[in-house]
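Everything below concerns the one structure shown next.
A protein chain is absent from this complex, but the other protein chains hold their places.
So, chain A:
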Amino acid sequence: MERLRWVQQCCRQLLAGDSRRGWYSDGLPNSSLLDTHSPRGRVCGKQRTVFPRNGRHQQDYERVSRNYKSNAISTTKYTFLTFIPMNLFEQFHRAANLYFLFLTLLNWVPVVEAFQKEITMIPLLVVLIIIAIKDALEDFRRYLFDKKVNNNVVRVFCGGLMNSTEQPSCPHATKEHHRKKRTVVPSFIENEELKELLQLYKSNKIRTTKYSFLSFLPKNVFEQLHRFANVYFIFLAALNFVPVVEAFQPEIALVPIGEEFTPESFHSRIECENPNNDLSRFRGYMEHSNGVRVGLNSGNLLLRSCTIRNTETVVGIVVYAGHETKAMMNNSGPRYKRSKLEKHLNTDILWCVVLLFVMCLTAAIGHGLWMNSFKESIFQVDTETPPALAGFYIFWTMVIVLQVLIPISLYVSIEIVKLGQIYFIHNDLSLYNKQLDSRIQCRALNITEDLGQIQYLFSDKTGTLTENKMVFRRCSIFGVEYPHEENARRLEVYESENTETAVRSVTLKSGYSGKSLSCRSLSCNRSSVSLHTLTAEPMEEDQLSGHVQPRTGAFCSRMAKEVVPDPALGRKLNWLTNHSSSETPSSMELTYITDFFLALAICNSVVVSSPNQPRHVIPEERTPLKSLEEVKLMFQRFSFSPFSALSPSQIKGSPHSLKSRLFIRGKRGSLTLSTPVSNTTDVSGSSQENDSKPDLSAREEEEQDVEDQETEDDLKDTQTNPDEARQSMQDLTKQVEEITDELVYEAESPDEAALVHAARAYRCTLRGRSAESLLVDLPGIGSLAIQLLHILPFDSNRKRMSVVVRHPLTGQVVVFTKGADSVIMDLAESPTDQTEVYSHIKEKTQKHLDAYAREGLRTLCIAKKVLKEDEYDLWLKAHMLAESSIENREELLLESAQRLETNLTLLGTTGIVDRLQEEVPETIAALQRAGIKVWVLTGDKQETAINIAYACKLLCASDKLLTANCGSKDACAALFEDLILEVQGGESLTALTGNGESMSSSFILVIDGRTLGWALEDELRSNFLELSRRCKAVICCRSTPLQKSQVVQLIRDHLGVMTLAVGDGANDVSMIQVADVGIGISGQEGMQAVMSSDFAISRFKHLSKLLLVHGHWCYSRLANMIQYFIYKNVMYVNLLFWYQFFCGFSGSVMTNSWVLILFNLIFTSAPPLIYGILNQDLPADTLMELPELYQDAQTSKTFVPYMFWITVLDAFYQSLVCFFVPYFAYAGSDVGVLSFGSPINASALFIILLHQVIESNTLTWIHTVVLVLSCTSYFGFVLLLSGFCVTCSPPVNPLGIELLQMSHSLFYITCVLTTVAALLPRLFFQALCNTLHPSTVLKSAHMDTVDSENYRRRMQRWNMTHSKTNRLSAGADNAGLEPSLA
């Protein structure tokens, strides 16, 4: 059951990942992924209905909402009252605690009772209390967090109040009244402050939101919802705060078309699916009062903990709240994995159980025999019980007496130790990323030691090895390659000197400099608010640029922003603006180029903002300078351009239809302005409050503020008023150019941003974006508003995205598609009339593509398609149908997109560089030296993957590359056979030459996704394993997320090794989850990888410290601590066992039961903890310098099975000494039971503590303090007990015993002898081993410490030999005598 759920979860995350991931190409669309839809569809079939809480729906609202969860979240498990019962209930689910309980209960049986009843409860109580305190603290922290979250202020649109007032400003009034902690669900929420909105989303989980946004243009009021721009938000996961930009789809109609939106007039009903944990999916529809249904999808849903960007206000309705939110349903808390060591530990514990059983059995038999030997003796209390039965009773008594042998407290100790280890990992300065201000996150608390045993490392490429900061490198258009050499040089410069980037970027931006003043003065006209922002923000940014830059510019680093245009391409483009240019490209090529850059600029989901106006979505501009007519004329000159190649009727028809269409929109657009102003953000706006009919002249005065989305409208304006307009336009253009320079692109995936920036370098600038139009600057043409008809977003099955726009110049419906080369090349079909030219282009482009891939570039193809109007209409109808459907919406949309994306015309291709992260080669080299096999699993092309592998030194020049690309399964099988033979041949060759590792070339297997698919099948699996086991590294390219996880699983299960998977994207999630240790790189691709990981780091290089140092430490610490713990218990318990031979196996003990119980629980519990947390077998520097040391832990030398037995044997020996030395010292004397136990206990304590000192590699003051504390606590306790316990601890009264004993010298004499004799062998053998077989560990440690000494000796020897050579005559037969002679 659990497994099934896990699989579901995995698949879900896979799906979620694919749709989020920017671009990656994988082998085959995975049918199994699609299959998982079906069960989910069934599960989520039920729907919920959400009503607004106003007017008409008040009753419905109340009826429906009662069943929904309130928004107050409580992640706490317990309350004050339920804490004790519930916590106890949970704790008794552990086997260990049950064992304790069993013992306690056993002690209540009179015949087997060993101690007083209370005393046996102590261990259980202590363990329960410690865990309960831990749980309580955790719960309290959750409670505080909940409280904080629940107390966030939200503004709730309350139906009742709204009805009472008709004032548009009413929302504010209600807002003030509703600053209450918990929103009632569902209710309107509106907000106007970004910060507050953030809180809002933290406090209130998930909502569907229909957006209203207010930009800060003065007249903006509640917008009509159909005119919304895209709203972007940053998704904030609850656990870490790495921003991820997510595109937010505009909502088309919140109210039926033609009506104005006011909160009180919103009467639509929303049907959506029941709460589920699929973040990427949301299905539902909104039914307006007039019966019109509008489909809703995940784009309409704002998740809990998002930050709103680019808008000031969001109006939404809550659909899920509290615990029903997707974020909450996804948050399963920290993960619990069982480490390998823990599994190992369990076998040891099992041995302990066996040991216990043997000991108890011995005692039972012994007691039976002993009983048998006496007829009726004076000291026998009970003579009635037959010996056999007495033996049986004794068995159970002994179980109680020797209970300590089963180290139950070990589990608690391990937990505490791991917390300590996590604390140190978390606090490591070298795992801290200054740029992101992020530490390592340890999400899994109990697999720290697995970090020290990794044998296989599976790494994603993009974002893990590389920075995932895409930089446009080169492109090929119309079959012509533009190498962008200048650009390449620039990138090199960046790599060498990162610091100078800032300076450079300023100079590169030359041309438009010095205009900021005018810009500011211009903007001053807008509003005081704008003024404020303009003056205040840059300052702020300057001050804090160090912090701001990496965050805000996550996807558009400076490097990505500045692309140096290729001279050739620049010249060709210049031709557009300046006809006198010498080189005249063919107009067809020019069209290609223009379209190519246009596609780059618009075929994406990038949102534009400028730092000055972060939320200003569309800087709506009028079409500047050049009239459209002029441009059209220019384009018409290209008589054979694809645009005009279409049927003339199309051309003629389309403008008309376009115009009529736009006219309607334009009218609607003007309606906007007459919307009652309900929320104004500035002075000028407030003057127009309640102005139902805005003054047209006022509007013209504030030219900037006019919100015109339709180009034609603007065009008319300019035409009617040319001079005036021209003047203002010139100003505007300047300003716009200035603004453009400061534009910030925020993209879903970094390569999108890179492409937009590249387009901008060619002055094809994406200026703004709204729901229905895009504002683009074109070279030689100026700003154009392009009507955006559709966006078919990227998905991993299609591996492409498309935009459908109405071409601004030709008026045709054009589809621009951008996607993986493999897909686009297939879809690109030659137009019938120009086969020759076209196929030539295609051929050339393919060549360039291959070249790019070889260079390690990421390639994307750009294509376009011109749609005939009737084709478009036909498609549109089907698409609308698909969009509005609720069932199978995704599938229908996919189909619809696929229908559209056919017969594309290939424009060109781009090559994007993704730089390696810093220190990646070093890290990989270190990991390989540490004996970790590094595999790279990537979705990229083979050539790209190999190149990256070269770049990060995974491949060396001497390595032999084995490539496995097969067309069929049989070929694949044969190939594997061949490759294995080859590898074996290579290996034997190496063996023959015997040159060792340094000379031998190792093999690297490169396998592609398709072949991998076969390799993972049962028949070929073993061969694949055999092959890959012999290779130094394996590179899997074009692999799907599922394949990645399958590979990891295969290696993990069949080779039985520890695997680590590291990745940053959602497509790595399954791999991360499958691996023994999953590491997420909290990079730029979102939270899924981090959420599913055990550890989240921010850079790949952190891995080396994490594994080599922390992993090593954690493992050796824990392994040693466990051994020590077992030793401690066996040693102590054996003392009791030996005593049984002298007390007739009666289960008697020579210690006060309090001391006996507390000995393990308190007196000797802290030292192992400190040992487990602080011990460093080697200094961190040495571990980093000598990664080979990692292998020691890898082969589990510290914790091999025989070490367990050595430990147990040593414990036996020590206990023998510890018991029999006092035994012989006191034999025959008048020593009492407890007096006899006193020196035994004391020496046991000394032995146990000193044993640890011997085992410890480092002793700090903390160790000293803890050791001293342990000692004092023991002696303090026993002395107090012996001083003041008159009738306490009834049967075995300790009064006066220790005091008397410690006043005797015999006590000390015995203790010293015992301690020394017990520890002698260990000390001796350790010294012996370290001297005779100095392991690498010790050698290096030795080297560290003895280095100076060595130097001295070397010098000595050097002097010696010199003196020898000088005095040849002295005869150097006896070199040893030389120094003394000299």
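Assume a contact is a pair of C-beta atoms (placed from the backbone, for glycine too) under 8 Å apart; a residue touches a chain by one contact, two chains touch by 3 or more; residues count from 1.
One rule holds for everything that comes next: contacts and distances are computed from a predicted model.
Identify the UniProt protein name of the omitted chain, choosing among "Probable electron transfer flavoprotein subunit beta", "Cell cycle control protein", "AP-2 complex subunit alpha" or "Centromere protein M".
Record says "Cell cycle control protein".
Out of A:291, A:967, A:1056 or A:1228, which residue would touch the omitted chain in the full complex?
With A:291, A:967, A:1056 or A:1228 as choices, the missing chain is touched by A:1228.
Can you work out which residue in A:102, A:432 or A:950 touches the chain that's missing from view?
A:432
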